[in-house]
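In this view, the complex is presented without one of its protein chains, the others remaining in place.
For clarity, chains are labelled A, B and C in written order, and residue numbers in each chain start from 1.
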Amino acid sequence: MDSSEQRLTATLLLSCADRRGLVSRIATFVFERGGNILELNEHVDSGERQFFLRIVWDMADFSIGPDDLPAAFAPMAKDLDADWKVRLNHRKQRVAIFVSNADHCLLEILWRHSLGEYNADICLVISNHESLAPLSARYNVPFHHFDMTPGNKSQQEEHELALLKREKIDTIVLARYMQVLSSRFVDSYPAGIINIHHSFLPAFAGSNPYRQAFERGVKIIGATSHYVTKDLDEGPIIQQDIVHITHRDTLGDLIRKGRDLERLVLARACRLHLEDRVLVHGRKTIVFD
Amino acid sequence: MDSSEQRLTATLLLSCADRRGLVSRIATFVFERGGNILELNEHVDSGERQFFLRIVWDMADFSIGPDDLPAAFAPMAKDLDADWKVRLNHRKQRVAIFVSNADHCLLEILWRHSLGEYNADICLVISNHESLAPLSARYNVPFHHFDMTPGNKSQQEEHELALLKREKIDTIVLARYMQVLSSRFVDSYPAGIINIHHSFLPAFAGSNPYRQAFERGVKIIGATSHYVTKDLDEGPIIQQDIVHITHRDTLGDLIRKGRDLERLVLARACRLHLEDRVLVHGRKTIVFD
Amino acid sequence: MDSSEQRLTATLLLSCADRRGLVSRIATFVFERGGNILELNEHVDSGERQFFLRIVWDMADFSIGPDDLPAAFAPMAKDLDADWKVRLNHRKQRVAIFVSNADHCLLEILWRHSLGEYNADICLVISNHESLAPLSARYNVPFHHFDMTPGNKSQQEEHELALLKREKIDTIVLARYMQVLSSRFVDSYPAGIINIHHSFLPAFAGSNPYRQAFERGVKIIGATSHYVTKDLDEGPIIQQDIVHITHRDTLGDLIRKGRDLERLVLARACRLHLEDRVLVHGRKTIVFD
Partner (left out) sequence: MDSSEQRLTATLLLSCADRRGLVSRIATFVFERGGNILELNEHVDSGERQFFLRIVWDMADFSIGPDDLPAAFAPMAKDLDADWKVRLNHRKQRVAIFVSNADHCLLEILWRHSLGEYNADICLVISNHESLAPLSARYNVPFHHFDMTPGNKSQQEEHELALLKREKIDTIVLARYMQVLSSRFVDSYPAGIINIHHSFLPAFAGSNPYRQAFERGVKIIGATSHYVTKDLDEGPIIQQDIVHITHRDTLGDLIRKGRDLERLVLARACRLHLEDRVLVHGRKTIVFD
């Protein structure tokens, strides 16, 4: 990982109807232009006859310049009627983090970023509260406060979207952001908004999942990271994990233990997304980890 | 465990409103009659101010004979207004297993029993199909077939209950039994019927949980063992566990992976129940493992 | 999985020095002969500059007959100086299981096989004891008893090898077989003998690992499935897993809990091996699961 992060690489994500010769055509495209494939993951959903591919290659001796790569690949993609994107690793994704008052997910992401775990630029933090401004400042990330009232949501979202556009944000991470985004907002970032829900969805959707879990008397609690769609807590799931609990755990213990889970599950989902390892297909994800 | 299984021990399970001196009184009751405490677990639900106790003692030098123990303890239990039961380990629980066609849970329990993992007598297997009769026979457990049709359920349950009564059954294990028991049947065995549901409840209650999970695109599947109550899949949970899945797993893979989970979760729940380690309080369980 | 098991497929495992164009050449080989790739896994060990590939394709419209496939691929493999093997799924691996007295691993494998989990023929069971003959008989697998004494080991291994050769055995599974195989025996099955060791290797190698674990006071116990090499417990690891234990667990509890782990870890390793998902490179394995 370390050495590959220094050299220039291209990552292609592609999905299309399955047919013969797809790997051959795409691998040959890379080979004939002097690329050396570093990673290749392929999945065929035989039920839906759909093909999914992730391929990473070394650009060192590639005959096409990085800026010309998308245009060079586009004809084949069109011929395949494929959904696709290609990213050069020196073009980092630009990320905005949305938070409210809880600090654990934000700290986790900013700290990991400081260790070089994410090949991304964390450009700004947006919050409906002011409490996490000092934490953002500590990691030198600009903090923007957007006060939210029942009456001003639509207007504030406009301002947020303008800011995100100005900052060329690719990915939004909801790091325990306690506001529901409007459909209009969600539509602006298809498969580009990652949320963490503090339950093993589809159980305990909605509010106060730990209280719901406590009252039901379950023996596990969980966390789910998913892409945000218009239907709350219904988007494609990227990562889930759980922790065992017992009758000795109070509601406070569930919140404490869940906190550890939330930050780890969200951090892993962010890593997978930022390394272009996730493809969305309907309500499901293909995760090439 | 091995040595304690050979000596005569008593296990007391007790629950009552919390107050001062409960442990002192009960431990002193045991001590003054010559019992040596081998295990003691205590839990106080501070929210509900309820006290739960499990205590196991050596009966070797106990001044009261095993048969007289319940009567000797009854006055204190009455004074405490407690729910309680006491069991001598040489009085094994008598168990009936209900199955349909899937063999994995039945094989698991019969095999573990053959290794001496359960201090219980597995007295009979009841099924609405005949396919598992050979497996029962292999482990020398009588097999009873009760054909079920939409019209005869009520009558067949009568016959089953009569058989269970005749055989003095204490505990019923539904080892992937694909029939819903009537309320009348369930009422006959309060906290005495253990079911395995093939999902992490409360998610995917009802039928075809693996198909539901597959279609939702979750990244974990689970199994839940619980006591059966009148509300299907709503009873107090004893054990839950999960396994991670990926986009590569087909519905068939979920069923295969889930099978491993179901048998282990059910086997553990049976062990906990048969060792008198589970107390029920409302919709929850206290599990002293 | 279900549908792919019915159609005829070919699986190629290949390893060679990494260079440009490997995927392109091999995928094109398949494509030009009419094969549709169903699964493709690729790994490059950048430290060692070694390339590993597993590729499965549909043979329905392949222009080369199954019997001619190895010869058709051999020239390219020779050109690449590759280690490789190709297997048609209708040519099942032939498996022998070695056991002593413990039944749990043998039962697990025979039972899974009876459910269709392994695309293999379990041809025979070999044991230095007679106790598991009835279990083998129950699943209709021939049982061979080879009495082992300090003096006759070399001679008995000769007889075993002759039997294995006669039965055209591809893979040997040591399902808690309590004898050390000679180097000569091991040499006859390179990367073809799978063992289960009842600890998380390299901890607690050698005999009585649960006793070692109990005396050390660890909080986890484990199981390791690995290929057998001349150095005991040092072969390439296929699968490992652990379970948490506490101070309440006696040595007997460790053995009981470990039993569950051993059978699951061994069963998974067998499945990976029998689906040709494991490549060996020095002391390590590449596992395309």
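Just so it is clear, a contact is a pair of C-beta atoms (placed from the backbone, for glycine too) under 8 Å apart; a residue touches a chain by one contact, two chains touch by 3 or more.
What you are looking at is a predicted structure, and each value in this text was computed from that prediction instead of being measured.
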* Asked: Given the full complex, what residues of chain A touch the hidden partner chain?
  -> 1-2, 107, 111, 115, 117, 138, 250, 252-253, 256, 260, 264
* To do: May I ask you to list the residues on chain C that touch the chain which is not drawn?
  => 43, 45-47, 200-204, 215-220, 222, 236-242, 246-248, 250, 282-287
* Structure fact -> Logged for chain B, residues touching the omitted partner chain are 3-4, 18-25, 27-28, 30-32, 34-42, 44, 46
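Simple rule for what comes next: only the chains that are shown with their structure count from here on.
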* Structure fact -> Chain centres from averaged Cα atoms put chain B and chain C apart, in whole Å, by 37
* Structure fact -> Per the C-alpha means, the centres of chain A and chain B lie apart by a whole-Å value of 42
* Multi-partner residues of chain C (at least 2 other chains) -> none
